[in-house]
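This report concerns only the one structure given below.
Showing chain A:
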Amino acid sequence: MRLVRSRTTQASVWRTLAPLAALLAALAFLAACSGDDDKSQPTSPTAVPLEHVTFMAGFKPQANLPFVGAYIAQEKGFFAVENLDVDIQHVTTPGDNFKFLATGEVQFSTADAASLLEKRSGDPPLDLVSIALIGQRGQQGFAVPANSGITSPRDWAGKTAGYKGAQVTPDYLAILAAAGVDRSSVEEVKVGFEPQILTEGKVDIFPVFVSNEPDTLRRLGYETRVFEAADYGAPTLGLTYVTTGDFLRQKPDVVRRFLNAVLRGISYADAYHAEAIDIVLKYAPMEQREHQLYMLETELEAAKAGQAEASGFGRQTREQWQKLYDFLTQYSALPGPIADISTVFTKQFLGE
Partner candidate 1 sequence: MASSQYHVSLRDLSHVFTDGRQPLRALAAVSLDMPPGQFTSVIGPSGCGKSTLLRITAGLLRPSGGQALIHGRPPQQAQRARDIGFVFQDPALLPWRTVLGNVRLPLEIDSLHRSRPLPDTEELLHIVGLADFRGYYPHQLSGGMQQRAAIARALCFNPSLLLMDEPFGALDEITRSAMRYELLRLWEAQAPSATLAPSGRKTVLFVTHSIAEAITLSDRVIVLSRRPGSLRADIEVELPRPRTQEIERSQPFLDYADHLRDLLTEVPL
Partner candidate 2 sequence: MMQANATQRIMKAFIAYVLPPAVALTVALLLWEIWVSWRDVSIIVVPPPSAVIERFFEEPAFFWREGGYTLYEATLGLLAGSAFAIALAVLMAHSRLAERTLFPLAIVIKVTPLVAVAPVLVILLGFGTAPKIIVAALLSFFPTLVNAMTGLRDVNPGALQFLRSLHASPWQVFWKLRVPSATPYLFAALKVTYPLALIGAVVAEWFTGDRGLGLVIFVANSNLDTPTLFAAVGVLAITGITINVILSLLERRLLFWHQSTRSVQ
């Protein structure tokens, strides 16, 4: 609001009052824009208002890197420094976090990159935007028992492969294609989430999260070999931080502050693994320390894959997203097209 200096004798009075009036007007404007944020505290005229947001992790509490970033930002005060009051939640039914984002109850969440593209191309498309790409490689892998004699995807022929969900994933098909294996030579079986299905020999090939089940199985005495689609040329990507396009437009400053804090948290975890796990265990008291440490270390590696080490955590390029989009489209994994891939992500808060 531009101030106009009056030339009348009331100018000096106005001069004193005007900045105050301007600030009050700005505050009124902010209050009006904050919508369902009814927890605003009264502020002194000179402080940035404390922003209340909710971050919902896309799974149960554990050492997935985006979760770790939030946990550490909370515990080490990185949120507080950005004047953010963050409520950290965890989704109960996978997928519900998108509902909460849509209704505005949650402002930030996490999403697998492929999952994000799926939701963006659905009917109706969800208004989600990736603000940082933490996992520079995909999370999926395919585990076989170490002593099974399966040393390359070519050995998958004639074996039984399990798939979770409705059908096999593009990652799986990409591996078969890269190895030149005829899909009909592999028996595909729908399985549940229990890794015992693999160890009891019900299937030869079992889909896993590379930072999770292989380690759990190893600790129980079951060595596995894991195949990742990225090793066979597939442009897979991992977890992202997401928000809604609406929120991005309304409060870009809050998004910036949030991302600053969580990326700082991830950097901190990179430097202090043990302390990071201490913090994770506060949120997940029943989890096992060693396993959580493995998860963290594996995901940190995936977060630095490619050129991310140079550009910092969260780096995302149009090329990465376009390649993933093309890959998923090639395997008919998306419900519909996305006209402009650049609307799916934003780099505006990532230092380059």
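Keep in mind how these were chosen: all candidates are chains of the complex that A comes from, given by their letters.
The rule is simple: contacts are C-beta pairs under 8 Å (C-beta built on N, C-alpha and C of every residue); 3 or more make two chains touch, one makes a residue touch a chain; residues count from 1.
Since this is a predicted model, take the numbers as computed values, not measurements.
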Touching chain, any copy counted, for chain A within the complex - options 1 or 2: 2
Of chain A, residues touching candidate 2 in the complex: 60, 89, 92-93, 96, 99-100, 195-196, 199-200, 216-217, 220, 222, 284, 286-288, 291
